[in-house]
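A single protein chain has been omitted; all remaining protein chains appear in their positions.
Here is chain A:
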Amino acid sequence: MAAITKNVEEIRNRVILGEFGVKNVHTTDYPGNYPGYDDTWDLEKFQKNFRIDVVNLDESSMEFDMVGIDAAIANAFRRILLAEVPTMAIEKVFIYNNTSIVQDEVLAHRLGLIPIKADPRLFEYRNTVSGDETVEEEGSEIDTIQLQLKIKCSRNPRASKDSSDPRELYLNHMVYSKDIKWVPIGNQADVFVDSGIGPVHDDILVAQLRPGQELDITMHCVKGIGKDHAKFSPVATASYRLLPEITLLEPVEGEMAERLKRCFSRGVIELEDVNGTKVAKVVNSRPDTCSREVLRHDDLKNVVKLGRVRDHFIFTVESTGILPPDVLVTEAVKVLMTKCQRFLGELDSSEME
């Protein structure tokens, strides 16, 4: 009986990594599936079991643990971080003069991908043109940022006669993102006086020029989401993995222990000295990458049980620099809440009809 209970607990809580496949992947704890368990949704039970531990946090990336939540909701947060948190990015590129060898459309594409440091929460979406209107809405100060790139390459008069280094021969031959200047429109100069608006990174190479070539470009940035175009995605990437769990089914000693240690990532298995022999012990299964290398060795594969904890998510969020990663996670959660509220509003208004 106890073995059956343990098995049921394992099916409910663990994903098993086997030699030829992964088992127990799907969530099965719905009401009625397991006799004796009350799986109905209970907010208090969720609140009691749920916790978030921030492991690492700096300006561009963070790693945190979300424990006690289901994969469906954790995945929703990940998807929203990638595709539905809005940012500002260059959308319209007005090319007045481009005599460089980079084609207009290639240059426009590159400019669009440059992350622009402007808090998207302070801007609004631009009203899209409806089918009837033929004149486009001019951008206003509340939904557009105007940037300008005006640069001309010339020969350096002070270069020595026999040098062949372009850095010495030419002036302004590499166009970097630091050459993109912000042109405030309307009252933006007062509103954004402390935090200037411009590209996040100064050293993104946009184009290369030679003497006589120049670029004269005006750009409009609008607010958008990653679903529309990947340039609007605020994260370099956002991903999660489940916490690995390694159990040793029997004591492993000596040479086998050394080999077992090498099958896992560094720091997972350590060898302890017990009565003169080295015995393997699982110290920390968190850094393991679950490569299942141990299952390739016939004598070691039955000694170890590999699995993952189904509701412990280790999130890694790397921001492109527009918003700090903790703000991004907060915004992502708010986006999901807004989606729910939107449909609740629709339900209410359709009920009243």
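Convention: contacts are C-beta pairs under 8 Å (C-beta built on N, C-alpha and C of every residue); 3 or more make two chains touch, one makes a residue touch a chain; residues count from 1.
In this section, contacts and distances are computed from a predicted model.
**Q** Considering only the chain that is not displayed, what protein name does its UniProt record carry among "Dolichol-phosphate mannosyltransferase subunit 3", "UDP-arabinopyranose mutase", "DNA-directed RNA polymerases I and III subunit RPAC2" or "Pyruvate dehydrogenase E1 component subunit alpha"?
**A** Of the names offered in "Dolichol-phosphate mannosyltransferase subunit 3", "UDP-arabinopyranose mutase", "DNA-directed RNA polymerases I and III subunit RPAC2" or "Pyruvate dehydrogenase E1 component subunit alpha", the one UniProt assigns to the missing chain is "DNA-directed RNA polymerases I and III subunit RPAC2".
**Q** In the full complex, which of A:Lys150, A:Arg210, A:Arg286 or A:Lys305 touches the chain missing from this view?
**A** A:Arg286
**Q** Taking the entire complex into account, which one of A:Glu91, A:Glu214 or A:Glu245 touches the absent chain?
**A** A:Glu245
**Q** For the chain left off this view, which of A:Asp53, A:Glu168, A:Asp202 or A:Glu272 is in contact with it?
**A** Checking each option in A:Asp53, A:Glu168, A:Asp202 or A:Glu272, the one touching the absent chain turns out to be A:Asp53.
**Q** Contact with the hidden chain only, please: which chain A residues?
**A** 9, 12-13, 27, 29-32, 37-41, 43, 46-47, 49-58, 64-70, 72-73, 75-77, 79-80, 83-84, 131-132, 243-245, 282-287, 309, 311-312, 326, 329-330, 333-334, 336-337, 339-344, 346-347, 350-351
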